[in-house]
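Here the complex is missing one protein chain, while the rest keep their positions.
Here the chain labels run A and B in written order, and each chain numbers its own residues starting at 1.
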Amino acid sequence: MFATPSPDPMLAPPMEFPDFPHTNILDADQFSRKDLEVILEQTGKMEQLEQARRAFGLLEGRILASLFFESSTRTRLSFETAMNRLGGRVISTVGFQFSSISKGETLYDTMKMIEAYADIAVIRHPVEGSSRIASAAVQMPVINAGDGSGQHPTQALLDLYTMFKERGGVDGLRVAFVGDLKFGRTIHSLIKLLQHYDVEMVLISPVDLALPESYRKELRKKNKVFEETEDTKALWDCDVAYVTRIQEERFVDRSEFERLKNSYSINRAFVMASRKSTLIMHPLPRVQELSTDVDDLPNAAYFRMAHYGVLVRMALLTLCLRVPLPPLTPTL
Amino acid sequence: MFATPSPDPMLAPPMEFPDFPHTNILDADQFSRKDLEVILEQTGKMEQLEQARRAFGLLEGRILASLFFESSTRTRLSFETAMNRLGGRVISTVGFQFSSISKGETLYDTMKMIEAYADIAVIRHPVEGSSRIASAAVQMPVINAGDGSGQHPTQALLDLYTMFKERGGVDGLRVAFVGDLKFGRTIHSLIKLLQHYDVEMVLISPVDLALPESYRKELRKKNKVFEETEDTKALWDCDVAYVTRIQEERFVDRSEFERLKNSYSINRAFVMASRKSTLIMHPLPRVQELSTDVDDLPNAAYFRMAHYGVLVRMALLTLCLRVPLPPLTPTL
Partner (left out) sequence: MFATPSPDPMLAPPMEFPDFPHTNILDADQFSRKDLEVILEQTGKMEQLEQARRAFGLLEGRILASLFFESSTRTRLSFETAMNRLGGRVISTVGFQFSSISKGETLYDTMKMIEAYADIAVIRHPVEGSSRIASAAVQMPVINAGDGSGQHPTQALLDLYTMFKERGGVDGLRVAFVGDLKFGRTIHSLIKLLQHYDVEMVLISPVDLALPESYRKELRKKNKVFEETEDTKALWDCDVAYVTRIQEERFVDRSEFERLKNSYSINRAFVMASRKSTLIMHPLPRVQELSTDVDDLPNAAYFRMAHYGVLVRMALLTLCLRVPLPPLTPTL
């Protein structure tokens, strides 16, 4: 009676780990074009592994500390889902119930403690720059899930992946930004990432909600093509339209809000009039600026973006933890 | 060199999946007698698999979204336990901290997002009908864990399983309902389920807390036998007595509450006077209507019901996700 040897692990193809120099994900400025390509490729692999049900187990035994000093259920659940899909575990806290912080403990000391518990941390904090302070305290990787009016880099990366995935690439795209370009944090981060690509940008907003001059100056400095208009019809010859909520709470003059709100209602008929079957993106939540009758158009990408967000975060968790992926067998 | 074939999966006994037409569990009205039998049988199998430590792993890699817009720790922990016992993972949120909902997001949009994260959702919501709206938004299964004054079907199913398990079947039982039959949501749902069985019901309550006429009309229409009385002694010739809390906050006249409260204190001596060793059920929490000296009587079922609740929810999770169970080897 013979025992069959199990396959020699030394002969198995080596696990792959890409050239990625970052341990922390803190802001959109930290990435080179090469880094972005690595992240997009890793995210694509995550999608394949997920479909093949092979992602589960990659982070078995690892723990993610999900530290939401400020509530953001959408982002928190996306990260926690990503960790669970990889087989890892999550310890989670929401709000400043940290009694130790109320007793005067610094974020530095809090992070030193968390480092004894977790292998990687995601932090959301109301104060700009907090994630950098948190990251400086510890050896473990830290991912910024939004700090004050500062950065929200994983949102920008999922936006980028959405264009890459749904338009087959980012170079050559003509991208419209529609709505509140003044206060929209997600737009600011995404514009930073797009500067690494050969894209044309069309900035569509009321004058009062125009992109801040500092961003326009940066675009000019890098010789990026962009147009500005108040006419939403300008999105009809764009490949992508990134629509954002006009934030009612920002307006002093309520009648001004009512006027703008109506000028920006993107509905089904309007989208179907597009010459290029424009991909409609939205970071959500939406209110009246994007009609629900758009939802079942094939180019309505915004609900699929929630799925891409999980995949991007899975990719980042594995990259920051330097966990190689199993080689993917090409589909025949 | 010979390879030993691994056991041919085609020759292994097939995994079993019962005939169950529902993807969602929304209300007690949705079930046929056949459906109820499938659920009871699946719950019984869960009990056997749990005892054999074979349930863990059945939902490995699956994620439950536990969405408690209204706090209900008892029900939330029961569902989260059920998912964990099956090896699945849980993402969880309590309350309307959903910043997106406070920004005006609809339940529809929230559910579209959650669908990108989870494989199945449990929802508790203060507004009646919410679980149906939530379910209509998504392809994934949705289970109603209580919505407003509406349904709480999984509570009714665990009540039914308790009778089935502890009395060896449901047909032929004489069942007393004791206490607040007017406002008790759990009683209303359970009465709906019992209409599929050949049971006699004894409704024991003060006149002011009688079962609403709409339910009595339905019972008459279906030719169901029921009696009404104010005398708790009527439970002495019942197989089951389902006792509920008299809700102090419902009374305008406090002296009326005090009078009723005393008339409904079920204690050990009273239970032991029963001619049929009546099974004492209670949905919990209890206050003064059920004395703690009943607790260690063998026919006090209420603490065991918490365990049955987990088993019923394990059964529903596997049924809604259409996950077959491994065949159970009969105990020799």
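The working rule: a residue touches a chain if its C-beta (ideal position, glycine included) is under 8 Å from a C-beta of that chain, and two chains touch if they have at least 3 such contacts.
This structure is a prediction, so every number in the text was calculated from the model and none was measured.
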Query raised in the report: Considering the whole complex, which of B:P141, B:G184 or B:G309 touches the chain not shown?
Result: B:G309
Query - From A:V38, A:L58, A:L86 or A:I114, residue that would touch the chain that is not displayed - result: A:I114
Report task. Using the touch definition up top, pick the residue from A:L36, A:I63, A:A82 or A:V178 that touches the left-out chain. Result -> A:I63
Requested in this report: Determine and list the chain B residues touching the chain excluded from the picture.
Outcome: 1, 53, 56, 71-74, 77-78, 80-81, 84-85, 87, 94, 245, 284-287, 292, 303-304, 306-307, 309-310
Report summary line: Hidden partner sits against chain A at residues 2-5, 60-61, 63, 65, 89, 91, 93, 97-101, 103-105, 108-109, 112-118
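Throughout what follows, only the chains that are shown with their structure count from here on.
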Requested in this report: Quick one: report the Å distance separating chain A from chain B, using the average Cα coordinate of each chain.
Outcome: 40
